[in-house]
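Removed from the display is one protein chain of the complex; every other protein chain stays in position.
Let's turn to chain A:
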Amino acid sequence: MASTAKAVEPVISAAWGKPQSWTLDSYRSRGGYDGLKRALSMEPAAIIDEVKKSNLRGRGGAGFPTGMKWSFVPKDSPKPKYLAVNGDESEPGTFKDRYILENDPHMMLEGIAIASYALGVHTCYVYLRGEFKFQAERTQAAIDEAYKAGIFGKSLMGKEGFALDCFLVRGAGAYICGEETALLESLEGKKGWPRLKPPFPAVVGLFGSPTVVNNVETLASVPPILAKGAEWYAKLGTEKSGGTHLVCLSGSVNRPGVYEVGMHTTILELIHDDKYGQGMPKGRKVKAVIPGGSSAPVLGADELDVALEFEALKMKQTMAGSGGVIVMDDATCMVRSLWRVARFYAEESCGQCTPCREGTPWQTRLLRKIEEGRAELSDIDMLSNVASSIAPYPPIGLGNTICALGDAAALPTHSFLMRFRDEFEAHVREHRCPFGDRPWGSFGDWS
C-alpha cells in the first residue's frame, strides 16, 4: 500500500527525535508550560470542564473519560488528595509511554501540574515500572529541572500558596502493578494485590485519601488541550474520543514502532501504509492481529478494516486497550502464540483470587499439551471451560476475579479458540505442531 492513510498533525510526538527534546529549554521553546499558564488563570472546576469537553479518554487500557474521572474526586475532603501516574507500562505489545518519558518528559510533567492544580493535589507520585532505568533517569532529570525552574515546589510556577511536590518511584517487576489499585498498594510499600472496588481510588486511594490514577500518555495529552482549547482537541478525534493517540505496532511487519495516528486510522492502514508498518515481509499474509495489548481478543485477517479506536473495536467484541497492535503472519502457529501469552498471565497472576491463580497455570499446561501433540479433543473443550471459569466471553468484563487480570488471561483463550479452533484441532489430529520446528515462522535476524 502506498501512503494513502490520512495523516495527522502530531500532538504528542511532535518533538520526538529532535536534539535535546527532553530538556526544559527545548520544551519551553515549543510553547511548553503555556497550558499550565492558562490553567493557573482559570478556576479549577473550569479546567476539569475543559478536559471533559475535550473528550480525552484514558490511554492506559480502560479508556475511561479523563475529565469525568477527575470530577469524581470529592471537593470537600478533609484529607490530602494525591495524583498517581501510572507508568508501569507492562502489557505485552505496549511500548509507547517510554517514548514520551525518553523524548518529552516535560509534557507529562506539565500534565501533572495542570491536573494537580485542577484537583487540589499537592503531592504526585510518578510510578514507573522497575525495568525503566533509563526512562527513570531521564524523568528524574526533568523533575529536577522543573523544581529548579520554580515550576514544582513551594509555589506552582509562581502561584502563591499552591505547593506541588512530585516524586518518582520505581516498581520492581510486576505486571499487576499497572492495575490501578495494585499500583496504590505498591506505592504504599506492599506487594501488588489489587483492592476490591468500590470504593474507587477517587474516594479512597493512596493512604486512604482521594487519589486520581492517570496513565503517562493521558497526562501528556492534557497540556495541548489547555493551550489550544478543548474544542480543537475534540475535533481531532471521533464523537466519543478526542485527540490523536499513540499506537504500538509490533510482530510480523516490516517497520514496527510507535506511531501517532488519528482515531479513524484502521488496523489495515497501520500495517500496510508507508507512513507506518510498510506491510508484511515478502510473501507473507496477515493471519491474526491482537489490537490492544495481549489481553485484547484477537481478530482474524478478514476483520482488520476497523478503526483502532475504543468504540469501533468494542463493536467487534475486542478492545483498543493500551494501543498495542501485535501482528501475526500466516507462518505463525496460533497454539504456540496463545501458549506464550497464557504463560505470561500465569507468571504475572498475583495469586489473590482462586480462578486466576489456579486457572492461568492450568491454561498453560493444556496449551503446552496441545502444542506438543499430546492432547485429545476433550482438552480443547477443557481449555475453553477453564477460561470460562476465570472469565466468560463475550462480552468483555464478566470476570470472576477482583481485578481485570482474570479477564485479560481468559480473553485471549476464548478469542483464539473462536477464530482458530481448526488449528487447535489439527494439532490434536496430527499429534504434532503442523508448523514443525518453525512455529514462529522465520522472520528477523534469528531465522
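Observations
To be clear about the criterion, contacts are C-beta pairs under 8 Å (C-beta built on N, C-alpha and C of every residue); 3 or more make two chains touch, one makes a residue touch a chain; residues count from 1.
Criterion: contacts and distances are computed from a predicted model.
The subunit not displayed here is recorded in UniProt as "NAD(P)H-dependent oxidoreductase subunit E", chosen from "Glycerol transport system ATP-binding protein", "Sulfate ABC transporter permease subunit CysW", "NAD(P)H-dependent oxidoreductase subunit E" or "Acetolactate synthase". Listed residues A:Glu131, A:Glu303, A:Glu372 or A:Glu425: the one in touch with the omitted chain is A:Glu131. Considering the full assembly, A:Ser337 is the residue among A:Thr139, A:Ser337 or A:Ser415 that touches the omitted chain. Screening A:Gly32, A:Gly192 or A:Pro224 against the full complex identifies A:Gly192 as the residue touching the chain left out.
Residue A:Pro256 is the one among A:Gly35, A:Gly237, A:Pro256 or A:Gly321 that touches the chain not shown. Although one chain is not drawn, its touching partners on chain A can still be listed: residues 89-95, 97-98, 129-134, 165, 167, 169-175, 186-192, 207, 248-252, 256-258, 290, 294, 324, 326, 328, 332, 337, 340-341, 344, 347-348, 350, 440-441, 443-447.
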